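For reference, the structure I am asking about is given below.
Note that this complex is displayed minus one protein chain, with the remaining chains in position.
Order of writing sets the labels: A, B and C. Residues in every chain begin at 1.
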Amino acid sequence: MNKVVKNADDAIQGIRDGMTIMLGGFGLCGIPENSISSIVKAGIKDLTCISNNAGVDDFGIGLMLQSKLVRKMISSYVGENAEFERQLLSGELEVELLPQGTLAERCRAAGAGIPAFYTPAGFGTEIAEGKETREFGEKQFIMEKAFESDFAIVKAWKGDTDGNLIYKATARNFNPMMAMAGKITIAEVEELVEPGELDPNFIHTPSIFVNRIFQGTDYEKRIEQRTIRQN
Amino acid sequence: MNKVVKNADDAIQGIRDGMTIMLGGFGLCGIPENSISSIVKAGIKDLTCISNNAGVDDFGIGLMLQSKLVRKMISSYVGENAEFERQLLSGELEVELLPQGTLAERCRAAGAGIPAFYTPAGFGTEIAEGKETREFGEKQFIMEKAFESDFAIVKAWKGDTDGNLIYKATARNFNPMMAMAGKITIAEVEELVEPGELDPNFIHTPSIFVNRIFQGTDYEKRIEQRTIRQN
Amino acid sequence: MLTKEQIAQRIAQELQDGYYVNLGIGIPTLVANYVPAGINVTLQSENGLLGMGPFPTESEIDADLINAGKQTVTTLSGSVFFDSATSFAMIRSGRVDLTVLGAMEVNDKGDIANWKIPGKMVKGMGGAMDLVASAQNIIVAMQHTNRSGASKLLSKLTLPVTGLGCVKKIVTNLCVIDVTPRGFELKELAPGISIDDVHNATEGNLLAEGEIPEIQF
Partner (left out) sequence: MLTKEQIAQRIAQELQDGYYVNLGIGIPTLVANYVPAGINVTLQSENGLLGMGPFPTESEIDADLINAGKQTVTTLSGSVFFDSATSFAMIRSGRVDLTVLGAMEVNDKGDIANWKIPGKMVKGMGGAMDLVASAQNIIVAMQHTNRSGASKLLSKLTLPVTGLGCVKKIVTNLCVIDVTPRGFELKELAPGISIDDVHNATEGNLLAEGEIPEIQF
């Protein structure tokens, strides 16, 4: 069984119009750049995207929005994107906003075979509307369910051909939980190595969660807020 | 704020008769040997211990059982211990058995601020008795709650003085979740280093979960099943 | 009649390339010795190891590296360690392709009992309840009858249940049986065993339709 595919075009085979996909990343940090390009190129549409953010106008999921491929975004924060706002106001795009921790935990639950859990986040707010609430130990909680998705697409720093992954710094973010959660998980990595080259004690995503892996190319790694100090 | 304490005797200060404590380890692998010795020496009794196993007669939690310090064990597997069996049959000791994954997840839930979750493990069995059950997507689940504990005691390979921990090989097991779960978390480590010496990208337990840390001594690391092959 | 090793060998024929497999203690452990040529499987040990290797040599022994049976083991290229919560995340989310377990009893609905005998010291279920509640593909490896000769393939369990409707296939010293909505379906016979032998040793509802081939190795 070979999990290695040649490139993003091969990796996204089977993603079809109308599917639900998870995309790792926080802002533009740790996003699966190659796979997004291939989805745009393939024109796969009516997608529901679970991703903490929606990119910027000309990068990240913003590229999918430009091509009108996204029917619904499930995110915690969707600023910095004019085309997003236009599609939302015109009714072309649907948005479901969730607390960031709830978004992360619903991914993790999916990857852990936990169908539902309770969280305090959003109790008493409109996020709780239509959801069950319940008291434990005199505190109020909302019941949240595991996400269901067809594909999860994550970006890692290094991976081996068995599918073990490590991430770099804060580019880790949602990627490990989404890797666990996909019915089929696609991983793109900056560097693909042979099994045994990654220390088994320091792997972030065990191979069992990854179905397809490839070494990406031409990572742009755009920076949203380039803040510097004078030395 | 200095989290570093001199030794296990200092680390276990505040653990009192009747408390609930979590102890990391799987079998005799990755158990907090030093802290167990100090608890035995201090004679802290009527303890409820949450730990996957109960040690062997003369090592691990078995030492606490010998001294009759344990009122109740919450575990998934308690074989290999004659004194345990004697106390159980005589009614001196109470045991609550839980599926291993449920045990792990109830620790993790406690450390994640999740008061309850649903798992399929044990549905239809006596483990489900007295627990709520519920159907999600045509499958049946049990509601399990986060553990409540006063102290968690874990054993790590290396730690820094800020409280960051890394574990070695399968000595990791329950330790990371228990480190998250304790109201107060005590970590004993084989090697205590300065902050910055552990790679920030490869830390298993972030410092925020650890309240007290010390470098242990004289680790015996007893092996339960010494299985070898001829080379 | 099959030996324990032959039961393991027959189960190994069910392995497919790329499978992640969890093997229980006892006969299931032996399955690892019979992985067919050209097939690559990865063993999951629920205490926190994926890619379990053979027992260590004397010089390789590491007290920090054990399997779920608390035996010293080794790693392989591509092995990975993780915590117990992640381990059972893999199991509950159905990422383990095949689970092989021993059993005290199985009934013709696929319910399994393998953790407790009332009146005897109960050691606990370990990871068995998580495994049987989650795995899509569970094969039971066991003797067809217990030490007193009573059938372990029943219409109704007499022992406390470990999990409901989860067993898909049973390989015993006598035969290979699929558990289907119709009950125990006899699929293959051990050398020298007749359909009648299996009928006599099976208390639950047994279907033996058409030609039943002999187990091939």
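Everything below uses one rule, namely that contacts are C-beta pairs under 8 Å (C-beta built on N, C-alpha and C of every residue); 3 or more make two chains touch, one makes a residue touch a chain.
Only a predicted model underlies this, so the values are computations on that prediction, with no experimental measurement involved.
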{"item": "Chains on display which the left-out chain touches in the complete complex", "value": "A, B"}
{"item": "Residue in contact with the excluded chain [from A:Gly18, A:Gly43 or A:Gly79]", "value": "A:Gly79"}
{"item": "Touching the absent chain when the full complex is considered, from A:Thr20, A:Ser35 or A:Asn52", "value": "A:Asn52"}
{"item": "Missing-partner contacts on chain A, residue numbers", "value": "26-30, 52, 75-79, 85, 88-89, 97, 99-105, 107-108, 119-127, 157, 167-177, 204, 221-231"}
{"item": "On chain B, residues whose C-beta touches the chain left out of the figure", "value": "1, 3, 108, 110-114, 160, 162, 164, 180, 194-196, 200-201, 203, 206-209"}
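The rule is simple: only the chains that are shown with their structure count from here on.
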{"item": "Far-end chain from chain C, centres as C-alpha averages", "value": "A"}
{"item": "Chain centre separation (chain B, chain C; CA means) in Å", "value": "29"}
{"item": "Distance between the centres, which are taken as Cα means, of chain B and chain A, whole angstrom", "value": "33"}
{"item": "Separation of mean Cα positions, chain C and chain A [Å, integer]", "value": "36"}
{"item": "Multi-chain contact residues (two or more partners), chain A", "value": "112-114, 200-201"}
{"item": "Per-residue multi-chain contacts in chain C, two or more chains", "value": "75, 81-82, 85, 88, 91-92, 134"}
